[in-house]
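Here the complex is missing a single protein chain, while all its other protein chains stay put.
Every chain is named by a letter (A, B and C) in the order it is written, and numbering of its residues begins at 1.
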Amino acid sequence: MDFDKTNDKDMQISIGPQHPALKEPTSFSLALRGEKIEAIQVKIGYNHRGIEKGCESRTYIQDMYLLERICGICSHAHSTAYVQAVETIAGLQVPRRALYLRVLIGELERIHSHLLWLGVAGHEIGFDTLLMYTWRDREAIMDLLAELTGNRVNYGINTIGGVRRDLTKEEGERIVKIIDHLAEQTKYYIQLAQEEVTLIQRLSGVGKLPREDALRLGAVGPTARASSITFDVRKDDPYAAYGELDFKAVSADQADVYGRTIVRLGELMEAYSLIKQVVKNLPDGPIAVRAPRKIPAGEALSRYEAPRGEDVHYVKSNGTENPERVKVRAPTLANTQAIAKMLEDRYLADLPIVVAAIDPCFSCTDRAIEVEGRGLMSWEKLRRYSIDWYRAQGVDFRNVKRVI
Amino acid sequence: MSELAALKQKLEERFVYLNGGIREQGERRLWTEVSYDLFFEVLDFAVRELGFNALCTITGLDEGEYLAFIYHLSQGGIVLNLKTRVVKDKENLRTVTGYFPGAAIYEREVTDLLGVKVEGLPSGVRYPLPDDWPTGQYPLRKDWDPKVLDQKGSA
Amino acid sequence: MAKKFFIRPGAMIALVLKTLFQKPATVDYPNKPLPMPEHFRGKLDFMPEKCIGCLLCMKDCPTDAIEIKKLGDKKFEMDIDLGKCIYCGQCVDSCLKKALAITPNFELAQFSHDKLRVVFNAAGSPDGTDQKA
Partner (left out) sequence: MLSALFNILIFPGLFFLSFLGTTAEYIDRKLYARFQNRVGPPWFQPVADLIKLFAKSEVIPEEADPVMFRVVPLVALAATVTAFLYIPIWGTEALYYFKGDLIVIIYLLTLPTFTFFLGGWYSRSLYATIGAIRSVTQLFAYEIPLLLAVLAPALLANTWSLSEMTEYYTVHPWYWLFNLVGFGVALIALLGKLERVPFDSPEAETEIVAGSFTEYSGRFLGWFRWAIDVEAVVGASLLAAVFLPFGLSLWPPLVFGLYLLKILFILCLLTLARTVMARLRIDQMIDFCWRILAPVAFFQLIFDLIIKELIL
């Protein structure tokens, strides 16, 4: 039902922009009848930071770091998608060792993202123990990434023409050791997902998205793969070294939140096997080629299978040091279209887990207004500014009564 | 013949004016450009006959007098980048939500950021700019100056 | 699958009871130090004697955090705003003479923004105020 057509019997309630269920600002306006959701309106865009516009006034090298900061969790996805597009335009032959290392970091990132997701999903349905356990396991990956790349997030491993850091033999051995441990843990979580009745009760049959609707609405990533769509960019449009590695695109046919959980858990196991293959088959050679500062005119579209789904970057160059246009389509933007469909005839209590099940990353989605020229504000000035801003919106905090 | 070349040939056979205008890039990218009055004919053929069943996104470009839009259509791993142009501030786009219901958000995005009107787009909340964004300001246009935001009365 | 599953509530009981007797996974930071790996990208270090003043670091810095000032003949000082720095380490890669290096020092929080400006002068030692960290 259309949100504007809901009637007086419905209770209109808004979840967000600030709400404990949401880790990032977004807004869901719900029309509720009892516990049942009658209509829903999604508003995103609270995190628009002007990154696409910002890219146009920075050099290719600077953009790499700017785009990496679109998202903290899938930072490697964005930076790889971007450098791949630039390398295509410039016609650079990236060394094989660099491609393998990109896969290594990309899969480590997928593990850390999926473990994070599993914890968040547990928290949304009140299963905090799962949150604590998975995030504890995730720490091992974060520490590993810090050791390999120099930071726990925003790895900065990519550079145009290759990667910036090499992998030593000892580091490879350490990776395998940690991966083996995590594989054991993940097997336990897979078993848990099949045994724990409260978990199954809360996940099964919730957030149904039939295959047809998933295709129509353009869902991507695990959201789509849980609806028996087997599309995986790594398989269908192989980039980096994925063409040479052995893995399968995990999919499920439940078409609900439970299916998405199973897909992500399956992808974790695939990622472990991929990492082991990379460490074992890492080719010798240089890790980067020299890239020109001025990229010749041209355009390219690059796709990357981020943990959340297909990430698309379009880069257009005009022969100068700055790109003419950079366009980013993050996976969450494609998946938000499906939220309203998934929540049809569901309950308020299902909203957090259904939204969490697409693994939303609204920072990725929104990207683009810079607050320019205002400089740094002191605490007092910031407070003043917010009061004035709200007053302009018609909210006056001077009338709020203080009790005592 | 590769899959990509086959698709290119099919497009060239169906639309004579595309002859020589289709560029292959790498193994899985096709780039082509059509004028806007012919756009829907090519889109329809690509979606219905060639099986391009998903729209990755719509990229909007400011090319001075024109606004250019690239519709990135995908069929598995292959992407057809279909470019078209409209005259800035004069011509409107028509919605493609008939083919891809999920395209609504991309059309809202180009509406907000480049200031092109999209005919037939279902009503809904704007994206991605805030509700109190000054009208007539389109940040992705090349002549847009971010300083307008610091003027009084804007967010 | 070979393993047999049976659906029940409280499937985790055995594990949580075992965990009860394990050491906590959390670290008592900041009471106990938390060392970062050797190649962690923390605070920058500048060696003025190596700098030739090519300004490539300034050019490549994504956030304009670095400023190289010429003090005299072949004498340069670096002024860095740690509040702007995103610790990407691109300047270290860009530097032709390896006059820049990264250190694993990440505990750089300050109460005042002024203290985040660090000047590495020609004398070789930074006179910034963050050295307590």
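Here is the rule we go by: a contact is a pair of C-beta atoms (placed from the backbone, for glycine too) under 8 Å apart; a residue touches a chain by one contact, two chains touch by 3 or more.
All values derive from a computational prediction rather than experimental measurement.
J.: Could you tell me which displayed chains border the chain that was left out of the figure?
T.: A, C
J.: Taking the entire complex into account, which one of C:Met12, C:Ile66 or C:Leu116 touches the absent chain?
T.: C:Met12
J.: Touching the left-out chain: which of A:Tyr133, A:Tyr155 or A:Tyr304?
T.: A:Tyr133
J.: Can you work out which residue in A:Leu199, A:Leu343 or A:Ala357 touches the chain that's missing from view?
T.: Hidden-chain contact among the options goes to A:Leu199.
J.: I need the residue numbers on subunit C that touch the omitted chain, in ascending order.
T.: Subunit C touches the chain not shown through residues 9-13, 16-17, 19-20, 22, 24-26, 28.
J.: Tell me where the left-out chain touches subunit A, residue by residue.
T.: Residue positions of subunit A that touch the missing chain: 11, 13, 19-21, 32, 35, 122-130, 132-133, 136, 196, 198-199, 201-202, 347-352, 400-404.
Basically, only the chains that are shown with their structure count from here on.
J.: Looking at which chains touch which, would you call it a line, ring, star, complete or other?
T.: Graph shape here is a line: each chain touches the next, no loop.
J.: Please compute the C-alpha centroid of subunit A, do the same for subunit B, then give the distance between them in whole Å.
T.: A distance of 24 Å separates the two centres.
J.: Which of the residues in subunit B end up touching subunit A in this complex?
T.: Residues 25-26, 28-29, 31, 53-57, 59-61, 70, 72, 76-79, 81, 100-106, 113, 124-130, 132, 139-140, 144, 146-147, 149-150, 155.
J.: What part of subunit C is in contact with subunit A in the complex they form?
T.: Answer in residue numbers: 3, 5-12, 15-16, 25, 36-37, 39-41, 59-62, 86-90, 93-94, 102, 113.
J.: Name, in rising order, each residue of subunit A that touches subunit C in their complex.
T.: It is residues 58-59, 61-66, 68-69, 129, 136, 139, 143, 146-147, 150-151, 154, 156, 159, 164-165, 188, 191-192, 194-198, 200, 376 of subunit A that touch subunit C.
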